[in-house]
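Read the structure below first, then the notes.
Apart from one protein chain that is not included, each protein chain of the complex appears where it belongs.
Coming up: subunit A.
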Amino acid sequence: MGLKGQAAIVGAAQYKPEKYSTAPQMFHLEQVADLAARALADAGLKASDIDGLCINGPHFHEASSFVPAMAAEYLGIGVNFAEVVDLGGTTAVGMIWRAAAAIELGICQAVLCVIPQRMAPFGPDDDPSAMARAMRFGGHSTQYGAPEAEFDLPYGHMGQNTGYAMIAQRYAAQYGYDQSAMAKIAVDQRTSAQAHPDAIFRGQTLSIDDVLNSRMVADPLHVLEIVMPVAGGAAVIVASRELAERSKGRPAFVTGFGERLGYKSPSYAQDMTETPLAAAARTAFAMAGATPADMHAAQVYDCYTITVLLSLEDAGFCAKGEGMRFVMENDLTFKGNFPMNTHGGQLSFGQAGSAGGFSQVVEAYQQIAGKAGDRQLRVCDQVFVSGTGGVMSEQGVLILQGA
């Protein structure tokens, strides 16, 4: 079942994360074209090679429907495969496997996967406060008939912070909790970020005490355990084996994937501490014929420290309930024995909206391709990548393998 490993990531581009207030403003279509050109240049391929498109639908600025057609027209390309992916933080992971599957089906040879996340310029009639109104309820629907509008928002259940905090609190009650271990996740990632030229927190190191002394946002989560939203955006080119051989770097073949979702509010999970990633990772490892111990690096979606902890456990890098001890006993930096989020993770690299999940995909590719500069791992052939959307409600896994 699944992929045969005949499609590979062959190129990537990612805007340097910047504060929204100072980042350039560009139309989303313009960013799509710009990111595509950069990713193609990275791959050594040309625009006419692209015949597939995965793009974000939600929050696309110039349209809320017909997004792929508008983007293809703007790019001046025709495609045999067009997909809007709407999976929050696991959109990037979802795009990569869909692209690989389409290529293995033989319907296309090179798929542009892209999410623009810089702000678009305001038009003369645009109301800047409209965005504030839209942001008021975070990612929640206020539509009549939406269950969350009726049963969550009136109680103040909104945004992500409190949802993840409640998962952490439940975990603490079931398995115990070591604040220092949670802080160490952020600290080790911050150490790696010092070796990434684009990381938003490059130049600012962090200690466990810094994390524990930072403001408590929602017990037990401190502000330094929570990602900072930034402007950015990314594109990745997934190509067939034939095209990959023509591309200029070392390709990262997609040998396994998994995806799992079943609720939006984790309150309705069977067990809040058993994440959907468990099933996704089992599928992905089985498909790739690999085990967690085979991985040379793990790029784990990290909107919060608790996301990382549960992902490590549920992917099988350690046993359930052992995550805190695992974090304390291992060096998670790019120099360590368990290299994880070697770009700093989104916690230290920055989270560019739903393109944030691309930071893990791009880092996995760059490590395999030998493009990771100062933070390059000596040996990196096989990498685990995860994505998490919503409040640990939609999750995906990729296994990437160097040629």
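One rule holds for everything that comes next: a residue touches a chain if its C-beta (ideal position, glycine included) is under 8 Å from a C-beta of that chain, and two chains touch if they have at least 3 such contacts; residues count from 1.
Note that in this section contacts and distances are computed from a predicted model.
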Given the options "Acyl dehydratase", "NADH dehydrogenase", "Spermidine/putrescine import ATP-binding protein PotA" or "aminomethyltransferase", say which is the protein name UniProt records for the missing chain.
"Acyl dehydratase"
Contact with the hidden chain (one of A:Val217, A:Leu377 or A:Ala403)
A:Val217
If I consider the whole complex, including the chain that's not displayed, which of A:Ile167, A:Leu206, A:Leu224 or A:Leu312 touches that chain?
A:Ile167
Hidden partner sits against subunit A at residues 129, 136-137, 142, 144-145, 147, 149-159, 161-162, 165-167, 169-170, 172-173, 215-219, 265, 267-268, 272
